[in-house]
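Only a single protein chain was left out; the remaining protein chains are all shown in position.
And now, subunit A:
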Amino acid sequence: MNKKLLNITTRSFLRYSVIILIICAPLFYFMSHWLYVYETDEILSFHKKAFVENELHNGNFSEKDIEVWNKYNRDVEIVPDTGVQKDSIFGTIYFDPFANESEPFRELWAPIEINGKRYTYIEKNNLVEMEDMVYTVAFMFLLIILILMLGIIFLSNRLAKNLWGPFYDTLSQIRSFEIDKDTKPHFQNTGIEEFNQLNTSLDRLIEKNTAIYKNQREFVENAAHELQTPLALFQTKLDNLSQAENLTKDQFEILESLNNDVSRLNRLNKNLLLLSKIDNEAYFEKESVSVNNYINKHLDFFIEQANSKHITVNTQLSHELTLTANPILTEVLINNLFLNAIRHNVKNGSITITTGTNSLTFSNTGNGSSLDEEKLFNRFSKSDPSSPGNGLGLAIIKRITEVNNWQIEYQFNNNSHSFAIKF
């Protein structure tokens, strides 16, 4: 499955932002936690410093004040010397009977001297609960992710419509472009450099290819026309040469093979002309054509052709098949299918022609295996290089189905090749 370009960029943007946010969330948590603790510690140190400077150095704090101080200060306590030598701050947990849960605290223990006697100053500061902070951070980040995602999806959809609009326009135009048709794509000025470059390159490519294609087409038609005159010369001279008296047996044989060669050349040339005429849309007039009538009318001729190779012809023409198509092309199509079925048959083989409600099928016995479907309809592609056909029959069939928008299907089973045209 191919993905849309825009989806890929959107998806990678989304993936990147989610990853960044997920990595950042704990980082953010630890950073803010560390900062919080640092600030709390600093406050503890300030408080102690202020106590020492304001209360002790002024000398208005004496030993008997300790009891009162301790009584009214919930967070600061002065206790007899516990033996701490210098200020130390650490984290600890106390059970809060009011909140009925454990609370994290930072606690400072510092040695102080009141009237020459050593005491320990203890101050504790309540911290925000860890759990609460984790929840808050996580919630905040989820919210950011959500907003970001919605934003990116919304933006990319809008971009798809606006930014990529000209691209999709170009795409649909080149998709409907066919080199053998006269309609050329018209790209609009997009105002975006890359797209304009793409469009001008496409324009140049199309123009060049169309010119080459046209040249080629004209060349084939002109060449085929020009060949008619020398072929006519060849043919008429051979006809006259055959009238010569006293020809030997060998000479007759040479004449016969020359006759075959010239008629082969002739056929090849006529088929090339036919193909280029179809390409040039010389056969555009359409009318109602009865396939059944045509087959029945010429069946004798085809049976005669088939019988000379000991091939039997079966017809199942119960369905009336009437088309709106060019009568000449339809006849060429049926003739080619018929002769193809005769040519690539085996001795004592058979041909079955079936009309359906909307299809015509020619099946013929054949030896060997399934034909290569890819090359089957190519010009001058022959499965058997020694066959007398020129490899244009199926190309003509294919071309006729193409100009009429019909489908052709090839199948091979039980040693039988079948070509079905769906109208």
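One rule holds for everything that comes next: a residue touches a chain if its C-beta (ideal position, glycine included) is under 8 Å from a C-beta of that chain, and two chains touch if they have at least 3 such contacts; residues count from 1.
Going forward, contacts and distances are computed from a predicted model.
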item: Candidate names "Response regulator", "NADH-quinone oxidoreductase subunit M", "Multisubunit potassium/proton antiporter PhaG subunit" or "ABC transporter permease subunit"; UniProt protein name, chain not shown; value: "Response regulator"
item: Chain not shown: contacting residue from A:287, A:304 or A:409; value: A:304
item: Option from A:11, A:277 or A:382 whose C-beta touches the chain left out; value: A:277
item: Candidates A:231, A:289 or A:395 - the one touching the absent chain; value: A:231
item: Listed residues A:196, A:242 or A:416, member touching the removed chain; value: A:242
item: Touching residues (missing chain, whole complex) on subunit A; value: 225, 228-229, 231-240, 242-243, 249, 252-253, 255-256, 259-260, 262-264, 266-267, 270-271, 273, 277, 282-283, 298, 301, 304-305, 307-309, 328, 331, 335-336, 339, 342-343, 388-389, 393
